[in-house]
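One protein chain omitted, others in place.
And now, subunit A:
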């Protein structure tokens, strides 16, 4: 008799727990502790000498691509970026070690959030073997030390359900809204301008941007009572003006990101027309747009 194991590729997830999601105290606690996990400084102005904001974006984009390709849980990437920013806020880091740091942060975030975490070997392959598993493990210890082992950071993703549940949204659109919000959150994590924002603000702004983007706010104005922004601001105790600005910033980043994505597509098309001789360009391709966002068809 042959024994078949059919459990191979199913990932077991806990169901959303109404005890946690419907209790106001949970949201209040998240709001209280979230600031503790923000990077302490805008590190490009002080701590970091060798690395530039565009390098953070390069490593962030690469991390997002790896997370996408490995089908990581949604919060892995924003959490890894939180580790990266907190580390960079205290440790001057060389450009050539930035990818190692990114890999370490994904390694840690994946271990914290996933039932089947990314392996060190896989991550090293993704760096095109420029780092070794041994180095990854050594630096894991260093990063943990610098983060004071505080890994359970609050991410914008922690707020999604709390916010969405408090809004009068059509049931059949919820999955789509969640997906768009996650995409916006990932997009924010790739952009340093959002690194110092509290996660709740990024989450609230992303929900606002998603609802507006899907035009769910204009369908029936009366159901909202207050405007959407007012309602959102109330949920996470954010100032309305600040929230508005944040949402607009998210929308701007999306637009420029889409534009870059389009240009890149064109470049790639031209390249394929030209044949494999255009390899130099391919290496230059910094793929600075999150893959997920590139697939948003607006």
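Just so it is clear, a contact is a pair of C-beta atoms (placed from the backbone, for glycine too) under 8 Å apart; a residue touches a chain by one contact, two chains touch by 3 or more; residues count from 1.
Quick note on the criterion: contacts and distances are computed from a predicted model.
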Query: What is the missing chain called in its UniProt entry, if the choices are "Ubiquitin-related modifier 1", "Density-regulated protein DRP1", "Cyclin-dependent kinase inhibitor domain-containing protein" or "Chromosome disjunction protein 3"?
result: "Cyclin-dependent kinase inhibitor domain-containing protein"
Task: Over the whole complex, note the residues of subunit A touching the chain we left out.
output: 35-40, 55, 58-59, 62, 65-66, 68-69, 71, 86, 89-91, 95-100, 119-122, 125-128, 130-131, 133-135, 137-142, 145-148, 150, 153, 175-176, 179-180, 183, 209, 212-215, 248, 251-252, 254-255, 258, 285, 287, 291-292, 295-298
